[in-house]
Structures are given as structure tokens and as C-alpha cells.
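First the structure, which I've put down as C-alpha cells, then a few questions once you've had a look.
Incomplete set of chains, arranged as in the complex.
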Amino acid sequence: MSEGLREELELKPALEAVLMVVDEPATEEHLAKVLERPRRAVADALRELADEYTVQGRGFELRLVAGGWRFYSRAAYADAVEGFVLDGQHARLTQAALETLAVVAYRQPVSRSRVSAVRGVNCDGVMRTLLQRGLVDEAGTEPETGAILYRTTNYFLERMGLRGLDELPELAPFLPEADAIEAETLEGVPSFDPDAPDAPETHADDKTEM
Amino acid sequence: MLAEAEAEAQPDAEAEPDGSEAGTAPEPEAEPGDGRFTVRLANFEGPFDLLLQLISKHKMDVTEVALSKVTDEFMAHIRGMGPDWDLDQTTEFLVVAATLLDLKAARLLPVAEVEDEADLALLEARDLLFARLLQYRAYKRIADIFSERLDTEARRYPRTVGLEAHLAELLPDVVISIGAEGFAKLAVKAMQPRAKPQVYVDHIHAPLVSVREQAEIVVARLREAGETSFRVLAEDAPDTLTVVARFLALLELFREKAVVLDQDEALGELMVRWSGGEGDGVPTVTDEFDRVVTEEKA
């Protein structure tokens, strides 16, 4: 990271920015390294922030759990959070989650990067949701790349009302006719498009879905 | 003149395509050229965009702009950029230059008083072209704003942290209401192969029409009919280009004194009479119009 970062940025808001969006708890070492500050300063700043939030009666808190720092909802407001999580709105999957689930179902076992390549968008966040909802789980790793593979679960079958994967409908009847594809393809891309993905792997990062 | 004054106020006006031209060296503290295209004409010097603006504000007459010179300058600019040439800039130039050309053509057509509907239509067409140009420029500027906003927004990251395990357990059962068939359709849609990028050039190169070939058709018909109108001769032409080719063929035949042309009034019916005799030989129609247009010096 640039020399400028260390000079210009205040430590506390920089820590707040990072911790607000990182997925996994961050260790003091890692934070100190990326922000180029002494670990001691980082540790002090984190504790000061945590105290500020408590003093100000914020609904969130900054906690050190198992060696890493992370924002959590404050326990006093657990009822509100649970009410939100329990809300019926969470029974439904987003369109992105459904599509990703469909790709996993028909391509399993499959890695996240393969799914991203097929869908043309980064699917990391969505895959996390599907894991969390128990609809997919991990099924070993790809021998060549070491990438984690995913498959659908029994819970998925249950929610779909299927007895087994062999009851998933064949895709063939839903495929557009060959000539229809060709016509559509020709009509669809007459102009040069420097944006079009040449390497799906890289393109997949263009957009991250939640 | 005004154009120069405005051009000077605009730093981009100093952009040098290749730095080879003497006498226009940028001021010492001026920023290095950002690769933007600059037009140099007898009556204008400055960025292309400024030229458009002046035309749009009626401060310059499009008929006084030497488009061929603008085009030559642009080609020089693109060459000067070498491997760094910019497809977007080139495309934009083509779009705008084509519109300018339309506009200029419309302005150059003879317009007397607005008497009949044809004249009105001509004026309307001209206004539409003009409106199209302005509208395009408006969206181009909006696109710049979009680009800025997208860049700014990309520096803000949303919190998308997963639920803690104890909360995730509370989540209600998932309801998948689209059914197995809907699910399969969704899979097909999601897995549909994306088209590979291709460069289609059909819209750039219209199919070639040979004036020589069209001349043979015209000669054959005239020999049979003796005299007919150009309207009839061009009646079955599949496209405008063929009509143009047949007209050019007529000009060539006229030059060879193989036809006599007669038109009572401007824009009236053009009558064509064969005067090339009975022989089998087809009068010489050169390939003048068929040759690939080579680059012309400005």
C-alpha cells in the first residue's frame, strides 16, 4: 500500500471502514500490516472504538472473538435482530440465489469459480447464503485446482419436494431450438463489443452479488 | 475570432496528436496532450467537440467546415497515436462525422422558398438531423457523469456480512415456489452460453455494386426500348446503391455520346434516349467509379 495511506488516513476511521465490510473477523496483526501502523497503535485504537460505541449506546459493538475483531449487534437488541431474521421475507430466495442454486443442482459437484463463470457474475456472496440456508454443502475439492466443490443437500430436495436428484427435470426440453439460438446469436451481437468477456474467470469478478 | 478565443480557454485545445507540426507548441506549463482529437481548419482550430458546439449554437455554418480536412486530421491523429489508438474515440468520430455529413448535405441542397411539402420535409429532415446530433451529445455528457458516479461509488463498499450461526438457525424454512419445471427453466437460462464477441462489418461495407455491370443492364434496356425514363430504368433496383450506380452509368454513357438526356424542369422526369447505334459493342464505360477510393491529399 502507498506511503500516502499511512500518512493521510486517521487510524480509527480507517479501522471502522475495514471492519464494517470484512466478512471474517480481522486480527490485529493483519490490520496493522495492511494499514501500516504499529500493532500497539491498532490494538489501542480498536479498544477505544469499542469503548466509544458502548458509551454512545450504539446498537452495534466491536468485539474481539477468537483472536479477530468484528462488528456485532449488541446483545441488548437481540430481540430486534431476531425479529428481523425471523421475518417471513427471509423465506424467499433472491433471483440471484435461485439461479446459482439451479446451476449447482445441474452441474454438481461444482466450484464457485465455475458457477461464476457460467453465470457471468461473482457468486461468492450468494453461495455463502445458500450454505447458510443449508441448501448446498461442500463436497471435497477439485483435484487440479484445490477449489472447494459444492453440491445440493437433502434439505434442498426436501424444499423442492423431490425424492432424489434423478427427479430433477431434464434440461433438454427447455433448451431453445438450435436454429433459434443461432438466429438469436447473430442478431444479438452485430457490433464489436470490447466489454464482452473473453476470459469468463476474470469477468466473473466484475459484479458481486449479494 | 471567437472560435480561437474559446479554443484557447480550453486546455484540450493544446493537445498535440504527434507533436510534428511546428508553430503550435504547447505552452511550457500546459499539461501534456491527453490524446484528444484537435481540428485545425482555416476558420477553426480546437477540439472536435468545440467545433460541434459552435455549429450547434449557429456560430459556425456547417457548410463552411471542410469535412474532408477534418477527416484527414482525424486519420493523422489516429496514426499519431500508434498502438494506443482509442476505439471509443474513433467510433464517436464516425458517428458525429457521419451526422455532420448528413447535415451538410442537407444544407447544401437548393432551397428556395418553402412552397411545397417536399421543401418542408427537407427542412424537417435537416432539423431532425440537427436534433439528433444535439441529443447524442447530451447523452454523451450524461455518460460522462455516469462514469464519474460509478467510479466514486466503487470506492464505497457495502456491508454484506453473513449471519452469525445462532441467527442463521432462526431463519425460516426456505420456500421455493417455482416448482421443478420452473427450476429447470431457470437453470437453462442461467447456463445459456454467452455469445462470443464478434466483429460484424456488414453495416460498414455495403455490398459493392459495379457501375460497369449496371451499365450493361442499362445499355441492353435502352437498345430494346429506344427511349425511356430514368425512373423506369431504376425501377427494379434492389437498393439505393444500385440506383446510384445506374445513374453514374448514364453519365458515363452520356460522356461517350451513347445516350441523349432530356429533362424539362429541375427535378422533373429524366428522359433517356439511346443514340449509340445498332452495333453489338458496348460503349466504353470506365471503371472510374468502381475503383477503391484511395486516400486523397487534403
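Think of it as A and B in the order they're written, each chain with its own count starting at 1.
The working rule: a residue touches a chain if its C-beta (ideal position, glycine included) is under 8 Å from a C-beta of that chain, and two chains touch if they have at least 3 such contacts.
These numbers were taken from a predicted model, which means no experiment stands behind them.
Per chain type, the number of copies found in the complete complex of this structure file is summed up as A x2, B x1.
Methods note: only the chains that are shown with their structure count from here on.
Separating the CA-averaged centres of chain A and chain B is a span of 45 Å.
Interface of chain B with chain A (complex): residues 87, 157-164, 167-168, 170-178, 180-181, 183-191, 194-200, 202-203. Chain A makes touch with chain B in their complex at residues 20-23, 70-72, 81-82, 85-88, 90-93, 98-100, 102-103, 105-107, 118-120, 125, 128-129, 132-133, 135, 159-162, 167-171, 174-175, 185, 188-194, 196-198, 200, 210.
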